[in-house]
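Complex shown without one protein chain; remaining protein chains in place.
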Amino acid sequence: MATATLPRRINSRKRGVRYKFRQMGREWNAYLFLAPGLILFSVFTVFALIYAFYLTFHEWNILQPAKPFVGLQNYRDMIHDQQFKQSVINTAYFTGGSIPLTMAIGLGVALLLNQPLRFRGLFRTMYFLPVVTPFVASAILWKWLYNGDYGLFNFYLLKVHLIQQPLLFLSSKNLAMPSVILMAIWGGVGFSMVVYLAGLQSIPEELYEAAKIDGANAFSRLRYITIPMLAPTTLFLLVIGIIGSFQIFTQIFVMTGGGPVGRTTTVVYYIYQSAFTYYEMGYASTLAYGLFVLLFAVTLLQLQLYRRADA
Amino acid sequence: MTTTHDASEVEVPAVPPITPQPRRLSKPKRRRRLPTWGRVACYVILVPGALLFVAPFAWLVSASFQQMGDIFSYPPHWIPPNPTLDGYKGFLGIGHPTGLNADATGDWHWFANSAFVATTVTVLQLFFNSLSAYVFAKRKFPGRDAIFMVFLATMMIPGQVTLVPNYLVLKHIPLFNGNDIFGNGGHGWLDSYWGLIMPGTVSAFGIFLLRQYMLSIPDDLLDAARIDGASEFRIFWSVVLPLCTPALAATAIFTFQGAWEDFLWPLIIINDPGHYTAPLGLALFVVKHNTSWNLLFAGSVISTLPMVVVFMIFQRRFVQGIALTGVKG
Partner (left out) sequence: MKSPKLRRALLAIGPVLGLLAVASCGGGSSSTNTDAGKGSGTVAAPKKPVTITFQSWVNNDQMKKFAADFHKKNPTITIKLENVNADSAGTKLTTQIAAGEAPDTAYLDLGDVADFASRQALVNLDNYIGRSTVVKPADFIPAFKTPVTYNNSIWGLPFDGETTGLFYRTDLFKAAGIKSPPKTWSEFYNDAKKLTIPSKKQYGFALFANEAYYYWYPWLYQAGGDLLSKDGKSIAFDSPAAQKAAEFYVSLVKFAPPDYLNSDSYTGGAAFANGQSAMYMAGSWFASYMDSSFPKIKGKWATAPLPSGTAGCKTTTAGDALVITSNTKNADAAWKWIEYLDSPKNVGLWTYGSKDGSELPPLQSLLGDAVKTKPVLKGFVDLMKCGVSGTVSNPKFPKIQEALNTELGKAFYGDETAKQALANAAQQGQQILAH
């Protein structure tokens, strides 16, 4: 049942305009239901987006009311902007490092916590704790954990002689991004776990029973029942996860400030800098739309791949 | 499925729990037992992992009871060497904390403001989100898919660029705080609870989650109610919403947390200390070149605890709530 009721695509058949109007008349109360949400959404989100789009064709330093029209200049600048390219690469690195691991660990924990174990609720809460820990607090905390001299990580790593020299987590060019990724995984596993638990619970037990009768072992049950049945859940986590991780900002802002030497400057961090450090709001808006196009393409691609695999 | 013949019967959810999840049925079978070695293996993996996940938070709690000088000492203390409530007293602005800057004390009103704002946002968002989610999931009308697409697409634009436009919108809300009918002349919803609450009352993510859940409610159920002459709103309110309680609970947690944690928006629009929210108050302790860490940590603990407790109690419902039904739109 879980996947049985998919929305029926109603616009698949082309119909006449008159029919459409009649349908609109018939379904008037659907619009009424939508109205409050749509109005609020238009005022507070869509308007801002249109305004930002308008700004992409202008130069605006925020402090002055004047916004001279510059045509496509911002877009041309963006295409040639090395810093933007670097920030896209950094963001992709972050996403590629954090999302798969977060999902894999989340799935593993969910599989374990779906077993009839004692203290299940307590364990779930413990793994979920990072999700509800305030963003700013966890960033300060991790910064301290990573500290090379009196941070907890180095303290214990040195104690068990895994390392001889303290690691410079946030100060080293090659370790800074992995360190941010590790923190993101810590903060994200709880959510993946909960969503996977939900997905696991909607797999009919009968499938497993039948497989057992056929002599399938635990591993092949996982391989041929659980993972395929979780495909929609995985897709959901992937889409939401990528949208979220492409917009990573606060952690970067608090932890590394984009450094060292720009190695952790992500797209949104660069957008923020453009808008509020360089006062180039028009250009910042252009970058935001650049990010949007990128994200939109990635999302469509995922959906497309999923559909093909599903068909 | 019971066919109801009287509209009033619809009001009381007379329908037996036709929950979208079949797991209720299969639950008894789950009471299988794991072999002992399997159970041990599970614990061997789970316990260290759980400790790693909790450790930072545990340290946060411990640090919130420590004195400034002890917090960043080396080697680190897990048990406060000189336990103190200064951080908490200071954060809530009660009593006379010692060892703190006289300037850097909090106010319990911030906490109350946060609670009020986050609760209102959550209630309103649940209502508006579910109204929209319902029509996206269960009604067929021209423009539906296009509007839904726009909703989803907006999740992909970072808030940093919508900050200034949104501020302008707030300033120009007509007829509020000195504004005329065209929204000029005054300050609109700036520096007010309205400004804190209204922009957060609808969320694309929330609509998306609820819609996915509602898709799994059988259409027959709604059709039956329609045949019985129930109005559209009644169907929504009395049939659909009760079935969605788990999903509503799940989105409620995320919404509440988001509203509770929000920092940049309140900072930008609020000037009056009477309207401060907890994170805003917290941030103001991070005075230039002088941070009252224990106070900051105490505030963080206070603002996290409610969510931890709520999750612990409702985690099972919560998991059910996110039992999604595929993302295929």
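In order of appearance the chains are A and B, and numbering begins at 1 in each one.
Going forward, a residue touches a chain if its C-beta (ideal position, glycine included) is under 8 Å from a C-beta of that chain, and two chains touch if they have at least 3 such contacts.
Everything numeric in this text was worked out from a predicted model, so none of it was measured.
Q: Can you work out which residue in B:92, B:155, B:190 or B:253 touches the chain that's missing from view?
A: Counting the whole complex, the residue in contact with the absent chain is B:190.
Q: Looking at the full complex, which residue from A:32, A:50, A:163 or A:210 touches the chain that isn't shown here?
A: A:50
Q: Of the residues A:88, A:109 or A:176, which one touches the chain left out of the display?
A: From the options A:88, A:109 or A:176, the contact with the absent chain belongs to A:176.
Q: Based on the whole complex, identify which of B:93, B:143, B:218 or B:258 touches the chain you can't see.
A: The one listed residue touching the chain not shown is B:143.
Q: Hey, which chain A residues sit against the chain that's not shown?
A: Per the touch rule, chain A residues meeting the hidden chain are 38, 42-43, 46-47, 50-51, 54, 61-65, 147-150, 166, 168, 170-173, 176, 256-257, 259-262, 273, 276-279, 281, 296, 300.
Q: Please output the residues of chain B touching the missing chain, sorted low to high.
A: Its contact residues with the unshown chain are 68-69, 72, 74, 102-103, 143, 145-147, 149-150, 163-165, 167-169, 171-172, 182-184, 187, 190, 264, 267-268, 271, 273, 283-284, 286-290.
Going forward, only the chains that are shown with their structure count from here on.
Q: Hey, how far is the Cα centre of chain A from the one of chain B, in Å?
A: The mean C-alpha positions of chain A and chain B differ by 17 Å.
Q: Considering only the defined contacts, which chain A positions touch chain B in the complex?
A: The contact residues of chain A facing chain B are 1-3, 5-8, 10-11, 20, 23-24, 27, 29-31, 33-34, 36-38, 40-41, 43-49, 51-52, 55, 62, 108-109, 112-113, 115-117, 121-130, 132-138, 140-142, 144-145, 149-150, 152, 155, 186, 189-190, 194-195, 197-199, 201-202, 204-206, 209, 232-233, 235-236, 239-240, 243, 246-247, 249, 267-268, 271-272, 275-276, 281, 284-285, 288-289, 291-292, 295-296, 299, 303, 306-307, 310.
Q: Per the contact definition, I'd like the list of chain B residues that touch chain A in the complex.
A: 20-23, 26, 29-34, 38-39, 42-43, 45-46, 49-50, 53-57, 59-60, 72-76, 128-129, 131-132, 134-135, 137, 139-145, 147, 150-151, 153-158, 160-166, 168-169, 198-199, 201-202, 204-205, 207, 212, 215-219, 232, 236, 257, 261, 263, 279, 282-283, 296-297, 300, 303-304, 307-308, 311-312, 315-316, 318-329
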